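Right, one structure below, let's go through it.
Showing subunit A:
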Amino acid sequence: MYKRDLEHIPSGCAISGILNRKGKRIDGRKIIKSIALMHDRSNGLGGGFAAYGIYPKYKDYYAFHVMIDDEESRNRFECYVNQHFTVEHDEKIPTAKVNGIHNPPILARYFVKVGEGKLEDAGIAEEDYVVRQVMHVNSNIPGAFISSSGKNMGGFKGVGYPEDIAKFFKLEDYNAYLWTSHGRFPTNTPGWWGGAHPMTLLDWSVVHNGEISSYGINKRYLEMFGYKMELMTDTEVIAYLFDLLVRRHKLPIRIATAALAPPFWKDIDAMPEPQRKAYTAIRSVYGGALMNGPFSILVGFTGGMIGLNDRIKLRPMIAAEKGDFMYMASEEAGIRVIEPEPEKVWAPKAGVPTIGLLDEGVEL
Partner candidate 1 sequence: MSTPGVMATQVPPEFTVEINERKCVRCKRCTTECGFEALTYSREYDAIVADDAKCVACHRCVTMCPKHAIRVTDNSLAYKANANFSDIHRKNILKQAETGGILLTAMGCDRDYPVLWDHILIDACQVTNPSIDPLREPMELRTYIGRKPDCLEFDPDSDPLKLKTELAPNLKLDVPVVFGGMSYGSVSYPVHKSLMLAAERCGTFMNTGEGGLHRDFYRHKDHVIVQCASGRFGVHEEYLNAGAAIEIKIGQGAKPGIGGHLPGEKVSEDVSKTRMIPAGTDALSPAPHHDIYSIEDLSQLIYALKEATRYRKPVGVKVAAVHNIAAICSGIVRAGADYISIDGFRGGTGAAPRVIRDNVGIPIELALAAVDDRLRQEGIRNQTSLICGGGIRQSSDVIKAIALGADAVMIGTSALVALGCRVCQKCNTGKCSWGIATQNPRLTARLDPEEGAQRLTNLLNAWSHETQEVLGALGVNAIESLRGSRERLRGVGLDEKTLEILGIKPAGR
Partner candidate 2 sequence: MTKIDATDMLYRDLNNRIHTLADRGEKHIELRNVCGQKFIGDALKGDVKIDIYGIPGNDLAAFMDGPEIEVHSNGQDGIGNTMNAGKVIVHGHAGDVIGYAMRGGKIFVRGDVGYRVGIHMKSYKDNVPYIVIGGCASNFFGEYMAGGVMVLLGINGDDSPIAGDYVGSGMHGGVMYIRGDIEDRYLGREVKKLELDAEDHRRLSELVREYCAHFGCDYDEIMAKKFIKLAPKSHRPYGNLYAH
């Protein structure tokens, strides 16, 4: 595994997401069907899924999904993780033999807690501590890569078509209230499992269609706040931007998305006060976070999912609702194939987030 592929690799893609607002969990068959329909939008060089609510037994533990090259790397990783966390349980991630999936790394998961006293030593919040360790492993421990690190959620991804990846990871056996998925069309063959989507950090997961043309400055902006861009992909940047703006800066979601895909100046200028002042401030203060270029993204987190398009809608996105379910996908067909008669179908506007949240008071 060569994980530091120092070139920034553009790619095109398909995305799809399903949320049950009541927190009701469904197995993986629907999301697989949806993303498989959009098969032609990917080229077999990457597919992946994020699933929320899948580890109720360990829901208070950070679930580290780890890709490991060999036994030696496993030792290095386990030594580090034991030093910095208390591991409650670890196991191999179950997989099946599937045609078209070759050379998978060793796939394992670890359910961990932050060890006693670690936070006082480091003098930071628990989540920042976890972020720091994840970044450390991913940049400094050869042969080991944490591909997801949130609580009660997991990312499943690899090189292959998404429906094959799903079979490989036996996703029909998992139950989640929120699924997102991705089929990838990269412009070269990095041949590395970590490079597939979703990109995650803590419970943030991002699947992404398109390319962030402002990648260069978004990356440098995040570096200023201590993030390390290991994967050189713009998708990773999106996950970190959400982590920074929503978790660390505590911006409400609609404001965070306004920073990432802000209104045009002429529209801001036409706003009444105090809105105009607020949006002017968002743009001038968060200029480094503005994501420019064609993108549609689905961001999953414990509380729901957010769909967002670039400011001039260069990538497609359709949303739909039926009962407690909310759907978002690159193509309407990707929704219709699993929900033939939605109550409402609409195309989100450029730069305006489509936010699906769990109903208040939902117990997970």
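Note that a residue touches a chain if its C-beta (ideal position, glycine included) is under 8 Å from a C-beta of that chain, and two chains touch if they have at least 3 such contacts; residues count from 1.
The set was built so that all candidates are chains of the complex that A comes from, given by their letters.
Keep in mind the model is a prediction, meaning the values are calculated, not measured.
Trainee: Among 1 or 2, which touches subunit A when you look at the whole complex?
Mentor: The single touching candidate among 1 or 2 is 1.
Trainee: Which stretch or stretches of subunit A touch candidate 1 in the complex?
Mentor: Where subunit A meets candidate 1, its residues are 7-8, 10-12, 187, 210-211, 213-217, 219-221, 223-225, 245, 248-252, 255, 264-266, 272, 274-275, 277-288, 290-294, 311-312, 314.
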